[in-house]
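Below is the structure I would like to discuss, written out as structure tokens.
All protein chains but one are shown in place.
Chain nomenclature is as follows: A and B, assigned in order of appearance, with residue numbering initiated at 1 for each chain independently.
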Amino acid sequence: MKNVATVNVDRGPIPWTERIYLGPIVRGLGVTLRHFLRNVFGKRDVATIEWPEVKRQYSERLRGRHILTTKDDGSLRCVACYMCETACPANCITIVAEEDPEAPVEWEKRPLLYEIDLLRCVFCGFCVDACPKEAIIMSRQHEMAFSERSEAVVGIEELRQKGPIEDEDLGYRPYF
Amino acid sequence: MRQPDGSSSFLTTRVDAMLGWVRKNSLWPLPFGTACCAIEFMSVVSSHYDLSRFGAEVVRFSPRQADLMIVAGTITDKMAPVVKRIYEQMAEPRYVISMGACACTGGFYRAYHVVQGVDEFIPVDVYVPGCPPTPEALMHGILKLQDMIQNGETQHDRLKHGKPDTTATAG
Partner (left out) sequence: MTVSSTESPTQRPPLADPFPEGSVAAVEQAADGHTVLTVDRSHLLDVLRRLREKPELACDLLADVCGVDYPDREQRFDVVYHLGSLEHGHRFRVKVPLGEDDPVVPSAVGIWKAADWFEREAFDMFGIRFQGHPDLRRILTHEAFHGHPLRKDYDPSQRWLLTEKDTMAPRWATEDQPDDEHMDTVVLNLGPSHPATHGTLRTVVRLDGEHIVKAECEIGYLHRCFEKMSETHGWQQVIPYTDRLNYCSSMINGVGFALTVEKMLGIEAPPRAQVVRVILSELSRIMDHAVCLGANLVDLGALTNFWYFFQIREEIYGLLEKCAGGRLTVSYARIGGLAHDVPADFEDEVRKLLDSIPKFLDDVETLVTTNRIFRDRTEGVGVISGEEALAWGWTGPCLRASGIPYDVRKAHPYMGYENYDFEVPVATTGDTYARYLVRMEEMRQSLRIVRQALDNLPDGPVITDDHHVALPPKEKVYTEMESLIWHFKLIFEGIPVPAGEAYGFTEGANGELGYYVVSDGGGKPHRIKVRPPCFAIYQAFPKILEGLMIPDAIAILGSLNIIAGELDR
């Protein structure tokens, strides 16, 4: 058994150099003045991002609004297996399945209804992790606002991938 | 001043537009921050995002000095009377942004002590999804509210002109 390595951070009584108050206040003003001058004249490393004109570099894994990906022929990749619905901690996904009439095999399913309540969603990415078909991925589109709760329940048409996948603002996906 | 057919006169429309412009550019937010979203709200007012660029940096914790209530965080049944009281203490016109999944709908807390959306007891103008929403998302919500104020589409305007309140579901 050994004692833990500790470092004592006590500073003891205030020494006279600090008691007269002048030194620390001048040094403190120096710090703020340095920041001020650097922001005004020096290197333009101002912290503020001029959003919405300038956007910061978002992560490629940013978890934003969902995208339902499509196959080459434009139909959804989703096979309505309910895995995302099961994995979702918020239960914000609603799926109603129907039989896919165009499928080569008889029992293939597709979603008749696929709704996500974006206001319930906690953007944890578990649906993406759960999907065995890469049918649901996330975009970096995170600037959303609604004036009514019903607007936030989005269905297949709103979620469907709009063009080639490269054109989408891709965020959280199964592999990178 | 109303015309006989119910529409507003030229003068009052101009005054309304002017008032809307003034109001939208000097929002005084009251951050009703309870949880994680409050931390993101701190990011919005700090140097990286700097809400003052939109004229809304004068954060006031007194409801009597604020006109925009940002409900940031989970509201529980225990907290609900407090939120309602504070909303009622705000002077009109007053606006509400519900920030984040919990405040909007209860989020993934479908639970015995969590309000399933603050619109159960106060009217909400803008819902911002996210858990928590990114600072950009909240600022986007504030910009949307500014547009709504300018165009007279807020809950306050709806109530003033006698249109039914579309979101408040319970008193």
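FYI, a contact is a pair of C-beta atoms (placed from the backbone, for glycine too) under 8 Å apart; a residue touches a chain by one contact, two chains touch by 3 or more.
No experiment lies behind these values; they were computed from the predicted model shown.
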Visible partners of the omitted chain are A, B
Just the residue numbers, please: which parts of chain A touch the chain that's not shown?
1-11, 14, 18-19, 21, 23-25, 27-28, 30-32, 35, 47, 58-63, 83, 86-87, 89, 122-126, 129-130, 132-134, 138, 171-172, 174-176
Footprint of the hidden chain on chain B, which residues?
32-36, 38-40, 42-43, 46-48, 61, 73-74, 76-82, 84-86, 102, 108-114, 131-132, 134
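In this text, only the chains that are shown with their structure count from here on.
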CA centroid of chain A to CA centroid of chain B, Å
23
In the complex of these two chains, what residues of chain B are touching chain A?
47-50, 53, 101, 104-108, 110, 117, 119, 125-131, 133-134, 136-137, 139-141, 143-145, 148, 153, 166-167
Going by the contact rule set out above, which residues of chain A touch chain B in the complex?
47-52, 55, 89-92, 117-124, 142-149, 152
